[in-house]
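Missing here is one protein chain; the remaining ones are kept as they sit in the complex.
Chain IDs A and B follow the sequence of writing; residue 1 opens each chain.
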Amino acid sequence: MNNLVQVQNVSKSFGEVNAVKGVSLEIDQGKFFSLLGPSGCGKTTLLRLIAGFEIPNSGKILIDNKSMDGVEPNLRPTNMVFQNYAIFPHLNVEQNVSYGLRKKNLSKAEKDEMISQVLELVGLTGLNQRSANALSGGQKQRVALARALILKPKVLLLDEPLSALDKKLREQMQLELRHLQRAVGITFILVTHDQEEALTMSDKVAVMFDGEVEQVDSPRKLYERPASQRVASFIGDMNFINEKALETKDGLKVKSKILGDIFIPKNQVSGKLSNNKIIIGIRPEMISIITKNSDSKGLISGKITDISYFGVTTYYKIECGSNAKALSVSAQNSFGQMDYKIGETVKLKMDVNSLVGFLD
Amino acid sequence: MTRSSKYLKFFAFTYLIFLYAPALLLPIFSFNSSQIIAFPLTGFTFHWFETLLHQSTLHEALRNSLIVAVSSSVLATILGILASRSATRYDFTGKQISLTFILAPLVLPEIIVGVALLIVLMQLGLSLNLWSVVLGHTLLIMPFSILIMNSAFNNLDISLEEASMDLGENQFGTFYRIILPLVFPGIMASLLIGFTLSLDEFIIAFFLTGTDTTLPVYIWAQFRFPKKLPTTMALGTLLLVTSFILLSLSEYFRRRAVNSRSSVL
Partner (left out) sequence: MIFAIRTETKKGWRLLSIPFIFSLLLLAAPLTMMFLLSFWTQDYLVLDKTFTLNNYIEAATQPVYQLLFQRSLIISLTVTFFTVLLAYPMAYFISFHGGERKALWLFLITIPFWTSYLLRMFLWKVILGYNGVFNSLLLWLEMITEPVTFILYNANAVVIALTHGWAPFAILPIFVSLEKIDRSLLEASRDLGDGPFHQFFRVILPLSAPGVVGAALIIFIPTVGDYITPKLVGGTDGLMIANMIQVQFSKANNAPLAAALSASSLMIVAFISIVFVLFNKKYLRRY
């Protein structure tokens, strides 16, 4: 069995609020797993249910095939890195790190060895006696990690651990966390609302909305084959175009005013066809501006209505035909890239293989 | 500085003089050699402090007051810890109303509390002694303990307790290793304030004390003898100094309790 953590149809409500609604998940041993979603989607509650700080109203949680029903947080094989780190303010670094070792029968020498190992692992060597109040945000984060890792939990739970750090440090810690996870081989479950963070760090991501899991996939699949419009627009940007479709044996045929005649294979479509309605999604970077005023055949023609400059990329709003909604198109500002102005008419080409279809 | 703020500053200093006037008289006249408390001052003396050393009834009253103050501040602090732990950690029906009730002695006129307690003790046929004063004082001090402990517990981030449980500690271990050390300054502040309040409290002691008088009741009795005024002033000076030291200490602990809160960054 590879499923270390099994969440089976778990629900949790607080008063009138249903925070988690019948969620089922399987999390593999040794993987970096993320729970991603907007604030209030129930991801933190789900993490706290796994840690044992909340008790589910219904459903079951198994860790290493053992039911966690009635198991107190202190007896679970999980450890947590709290959002505010929860570093004990009256204890120094070493006392914080060794906090959980009290119950383990270890000699002083063994403890010291473990402490110095784990401090080295998180890059805090030599700070044993530093008082908790004298630590920077990044250092607190490392102490919180060390304190949990020293107990060699089966699962390490991380509740938005990077949200309190500034951008530079956050990006550095993302890489470090990823390396750390590979080095220790412990299963990490990370809660985050930052899609970029989830994509860069995780082996697998569960996207949650309104207490439900909408999609569980690898970062790449999540981005390229989002299962719903909500997932697609939460992770990156996507253009949505309403069209009519006809079902064929292995996909859908669409006669689009904007895109022309196209075919979308079944594995790029989610949902079931009704009333022939389809919403076609395409990422801005999958459309490219080919030429100025060219009249090459097979290309879509449109007029630039807005330009936003982002340094590495430039975003264009382009109106195609009489269709009301303008397309977002992004272009890398790389060497040789043409410069366009508002009001110009341009020709567009898109990668048909990257199209996704959403049915009702 | 604008004109209006100059007026304000002038007012503030004048008001401060009004606030200090009575308390400043205590040290001035306790070292003044004249038996009459009036200006001009006549000379410097330690005599009034020396006479304090030879009054056995005073020593008796002091001993009684210490017993009462220690017992009631400890009792009130224990009850205060229970109440504020419950109030800050749990949310439940009936919490607000029962807490309001427990805090009521803060605003109730003391005479009414005293009368009501005296009636019950009399109806039950219990004799009045130091322990009835201890109970009365505990009732009065408990609200202060609760308010102090509330701020101590409120500064205690719940995730610290969760972190402790998460790292394998049980409830008792978490209480002993995390909660107690972190609210300890609050406990000290509560004990010191409770002790000071009890040491200075008159009405309840006046109503509930039997033959064993406490210090304020003793002082009250001294007021009738004009000759003993300077000695009483000397005693008051000592009490002022004691209160000052105790409350400065409690302020120190209270601030430590506030500063020990765990901050995110």
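Here is the rule we go by: contacts are C-beta pairs under 8 Å (C-beta built on N, C-alpha and C of every residue); 3 or more make two chains touch, one makes a residue touch a chain.
Predicted model only: the values in this text are computed from it and were never measured.
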Among B:Leu52, B:Val70 or B:Leu108, which one is in touch with the chain left out? B:Leu108
Kindly state which of the options B:Leu82, B:Leu126, B:Ile158 or B:Leu180 is in contact with the chain not pictured. B:Leu82
Touching residues (missing chain, whole complex) on chain B: 4-5, 8-9, 11-12, 15-16, 18-26, 29, 36-40, 79-80, 82-83, 85-87, 89-95, 98-99, 101-102, 104-105, 107-113, 115-120, 122-123, 135-136, 138-139, 142, 146, 196, 199-203, 216, 219-220, 223, 229, 232, 236, 239-240, 243-244, 247, 251
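Methods note: only the chains that are shown with their structure count from here on.
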Approximately how many whole Å separate the CA-defined centres of chain A and chain B? 55
Please output the residues of chain B touching chain A within their complex, sorted ascending. 157, 159-160, 162-170, 173, 177-178, 181-182, 260-265
Interfacial residue positions of chain A with respect to chain B in the complex: 51, 53, 72-75, 78-80, 82-90, 99-100, 102-103, 132-133, 136-137, 140, 147-148, 151, 164
